[in-house]
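Below is one structure, written out as structure tokens, with a few remarks after it.
Just one protein chain is left out here, and the rest sit where they should.
For reference, chains read A, B, C and D in written order, and residue numbers begin at 1 within each chain.
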Amino acid sequence: MILAETPAATSAGRRPQRLARPALRFDSVGLSYDGRPVLADISFSMQRGELISVLGPSGCGKTTMLNIAAGFLRPTSGVALVNDREIVGPGPDRGVVFQSYALFDWMTVAQNIIFSLTCAGRPEAERRETASRMAELVGLAGFESAYPYQLSGGMRQRCGLARVLAANPSVMLMDEPFAAVDVQTRETLQEEILRIRRQTQCSVMFITHSIDEAVFLSDRVFLMRKGQLGRFDEFRIDLPEPRESAENRLHPSYLAVREEIYRAMREDGH
Amino acid sequence: MILAETPAATSAGRRPQRLARPALRFDSVGLSYDGRPVLADISFSMQRGELISVLGPSGCGKTTMLNIAAGFLRPTSGVALVNDREIVGPGPDRGVVFQSYALFDWMTVAQNIIFSLTCAGRPEAERRETASRMAELVGLAGFESAYPYQLSGGMRQRCGLARVLAANPSVMLMDEPFAAVDVQTRETLQEEILRIRRQTQCSVMFITHSIDEAVFLSDRVFLMRKGQLGRFDEFRIDLPEPRESAENRLHPSYLAVREEIYRAMREDGH
Amino acid sequence: AWSQPRDLRIGFQTAEVNVLLSYATRNGLFEQQGLNVTLVPFPAGPAMLPALASREIDMGWMGEFPSVTGYANGIELEVLMMERLDFTNIRLVASPSAGATLQDLKGKRIGATVGSSSHYHLLQALQQAGLSQSDVTVVNLSPANMPAAYSAGQIDAAMTWEPNIGAIEKEGGKVLATTRSLGMITGGVWVMQKSLAAERRETLLAFLRAWRQAQVDYAADPAKVRAAEASRLGMSPGDFDALVVRQSVSHPTLEEQLTADFMGEPGKELDSRLMKHLQGIGDFLAGQKRIEALPSDWRGLFNTSPIVEVLGR
Amino acid sequence: MKKKSYITLAILSPLVLLGLWIAVSHSGLVRPVILPSPQAVLSSLASMALQGYSGVSLSEHVLASLTRVGVAFAGGSALGVAVGLLRARSSAADALLLVPGEMLRPIPPLGLIPLFILWFGIGETSKILLIGLSVFLIMMVNSQSGARSVPADLLRAAQTCGASRMQIFRHVVLPAALPQIMTGLRVALGMALSILVASELLGGDRGLGFVVLDAANFFRTTYVFAGVILIGAIGLVSDRLIAWLARRIVHWEGRR
Partner (left out) sequence: MKKKSYITLAILSPLVLLGLWIAVSHSGLVRPVILPSPQAVLSSLASMALQGYSGVSLSEHVLASLTRVGVAFAGGSALGVAVGLLRARSSAADALLLVPGEMLRPIPPLGLIPLFILWFGIGETSKILLIGLSVFLIMMVNSQSGARSVPADLLRAAQTCGASRMQIFRHVVLPAALPQIMTGLRVALGMALSILVASELLGGDRGLGFVVLDAANFFRTTYVFAGVILIGAIGLVSDRLIAWLARRIVHWEGRR
């Protein structure tokens, strides 16, 4: 258990690194809403291909941190960088799965999923192929032409996930992407994300309330604490490749970290 | 593991019964959206003071079933009854925690929480007292005068929960009420619900994706299956009183049912 | 914008009586002269001024009062002729309960169309009765709205012209004053763009020839000529004849235009009776502060040369 | 309420009003100049339908008005929506258009008529511009407000999908503003028709506005009523058309 460290200290990731520069870096980032501080002096960096999960009590600032990485919010102090360039706004290099889904009500499931391809002017055939592949992947096959308001909550959430996966950005920011999804689907999608990450070397920041999920997925877990303005403890996870193999869920090191995080949380509760 | 049974077969509940008539009863209920059937021939009844959890894959019809109980949707066939009267629309006898939160954006957290008291014309003092008690209960103390858009996702969800608890209805219908809430808060709130149920003898229908949560909370668990039009398996849970005691989470019978449900789910996956 | 050389856009007033104009258009008199006439309707004279200023109509028929307003405001217009002279077309009609004399109008509500000949008449009538403008309430209404206002008891009296003044009499209104009883003169003038006479003389002359023909036809067969306007107004020949009688109307010939009673002999326009009348209106407008200043030169207001040319003098 | 009883009520209500009108005009309480009887109005309507008005057939009057309103409505609303959305998303555009736009809105069409005659003449141009201007201004306000109500998260989602400024307009801002745009269209259409009469003060010898004005000039109250009722009927039909289209186009509204 290490306290939030300097970027330099983090740079030696577990995963073989293609590039020295981090995919995402926060440097003394602080943020206040109307003068009320929510985050203060947050620093970390995330390597290319790394997957970091963020755990923490409701309202501690997870979404806020992700919004800064996405470029939706400008930090009140400090600086956030993606691929070593300051983040000044949203961009297609960073895909976001929204906690609120943020689907376009006027587009069908398929149109929502392939929106980034439409924007990039990809050919019709490719769009159609991607739409059905992604719908299949997230379990929405057969609902391609339904509208979001005709979907269940979990189906909406999966549609939002598919939209980001279809865009295939180099950094994915996922805000509790499986909160409304059943256990079975959840496990399938977790494995899917690990597979995609391995194939595309994308970096993922993943917010969740499930310790199991965090440990199974991540290279590092950030555990935020209540009322600490976003200060977090960090846990490194080392599990054999392929990470998505179901056996990892019973791996001793998995169980150990899980236990460690669980205890840190309990501690915090008192 | 028993297949969906007739109302008569269910009527012998575990809990001492005050009234013979069930709090909620579905009688061969079917529902189609624009001709596409989602539920067919669903029958069950829920006793006064009973807590039933509904588990099932995303999109299987849980919210639809709850919407019928709430009176938001009229069954296409069959009949749904609350306290032996046919359900023809929503009413204050049934409180609902919405999957989408459904908060009033123009009201503060406190105003949202006490909306049912405002409607009932309760005195100012009582409203103020309830608002702060409920905000405290769900961990929103200090945010009474914030607006919903100033809250995090989990805080919004807890605000929606507090609104229903404040109304204190005899039947509570909760649609994944803890989906966006962290483990710690979740456990506290689970215990809170059990305590309230014991004190007020209210009945609760509780939709969740967490097997642990379902087993810890419920007298019975309904496990819906994919593509079965809402047909469900039923599991009875017998745990010592007080149900909310944390020790129950390690009780052999808890672990056994959990295992049983988990296996049934896996089975379904293939 | 000029279109074809023989195109002529004529403004007229829908709520007025246009015997010769209706006859000439409906019986092809303009076509016979090779003209292609477009009639453009207006509710009253003042509304026609912007159309003249922007050269949207080539000529228009209006009371002499708004023609002075326009000239004094710098619109490049000329009076071609006094088309009509009427002594009882404009009348002040009051409800019997409002009183029988002009003095009785004190404190009453009187409808008039501000900026038109009827407005001028009303102010003159008040002056003669020893009343000031603040002794009555002048209600600005378009002629068409006056019978309604009168019927509903919203005005006690109205100063306007046929056919609407006739409609008010039909509702029981009694005449208190006319142009004649006030010792005034009034009528209708043809005004035109300055450029019409200067640049499109043939078109203008063709119009005058057609007009002359209409006057000749009217003298020869009044019933036939009146039929066109009677039908436009939806009136029976009998009713329409009665209306014309109520107007005490005459249509001076082109020859008469060149006498001192009307536009004056060429070169002596400034001394003509019509010119004096119009200058009187100018003084009135200036006194009422309705125009900023009197025209520095009245000579440009009349152009008698087209009539001279048509008459072959 | 069932669709059928809705339609019954919707038909019944004007019939009751008509009954009242008949009763009042037959009671002798109100003189016919003040309120002509429905029969008289109907016979004027019939005579217009059979013989036309002022030498022009009724269908030509209707067609002339519909053409004017149609062109002005189409042009005005297209431009209004474009400018409104632009103002909502670009504060530079908003600032530049603020004072001219908001000062123009309250300016009375009647006050503009002399100016329009001066600037655009008395032909169709002037009439169409006068109507189109009102439509434009209403649509500008409605589209701008509609665009302002786009949830922030949707704009963000579009940006992370790599949508360009234009694509965000087309695929996010415009659809999100559609509910208010459709409302605007309904208001603007009513407005366009109601300005028709004023616009036909700008000369011309055909059009329903001309009929109403001309009939008013001759105190032919039954024709005024007939003309006004025709304009009202056109308004009713086209309003229902827009409302029906709105429900089909904005199918997602209120569904959450």
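We take it that a contact is a pair of C-beta atoms (placed from the backbone, for glycine too) under 8 Å apart; a residue touches a chain by one contact, two chains touch by 3 or more.
This structure is a prediction, so every number in the text was calculated from the model and none was measured.
Asks: Could you tell me which displayed chains border the chain that was left out of the figure?
Replies: In the entire complex, chains touched by the missing one are B, C, D.
Asks: Just to verify: which one of D:29, D:46 or D:107 makes contact with the chain not shown?
Replies: Within the whole complex, the residue contacting the unshown chain is D:107.
Asks: Tell me which stretches of chain C touch the chain missing from the display.
Replies: So the residues of chain C touching the missing chain come out as 46-47, 49-50, 53-54, 69-70, 73-75, 109, 111, 113-116, 134, 137-142, 144-145, 148-149, 151-155, 285, 290-291.
Asks: Could you please point out the chain D residues that touch the chain left off the display?
Replies: With respect to the unshown chain, the touching residues of chain D are 1, 5-14, 17, 33-35, 91-92, 94-100, 102-112, 114-115, 118-119, 137-138, 141-142, 145-146, 148-153, 179-180, 182-184, 186-187, 189-198, 201, 209, 212-213, 216, 221, 224, 227-229, 231-236, 239-240, 253-256.
Asks: Contacts of chain B with the missing chain: which residues?
Replies: On the side of chain B, residues 70-72, 89-92, 94-96, 98, 100, 102-107, 115-116, 118-120, 147-149, 163-164, 167, 169 touch the unshown chain.
Assume only the chains that are shown with their structure count from here on.
Asks: Express in whole angstrom the distance between the two chain centres, defined as the mean CA positions of chain B and chain D.
Replies: 50
Asks: Taking each chain's centre as its mean C-alpha position, how far apart are chain A and chain B in Å?
Replies: Inter-chain centre distance comes to 29 Å.
Asks: Rounded to the nearest whole Å, what is the centre-to-centre distance of chain A and chain C, using the mean of the C-alpha atoms as each centre?
Replies: Taking the average C-alpha coordinate of chain A and of chain C, the gap between them is 84 Å.
Asks: Which residues of chain B are in contact with two or more other chains?
Replies: In chain B, residues 100 touch at least two other chains, as defined above.
Asks: Give the residues of chain D that touch two or more other chains, as numbers and ranges in rising order.
Replies: 256 - these are the residues of chain D that touch more than one other chain.
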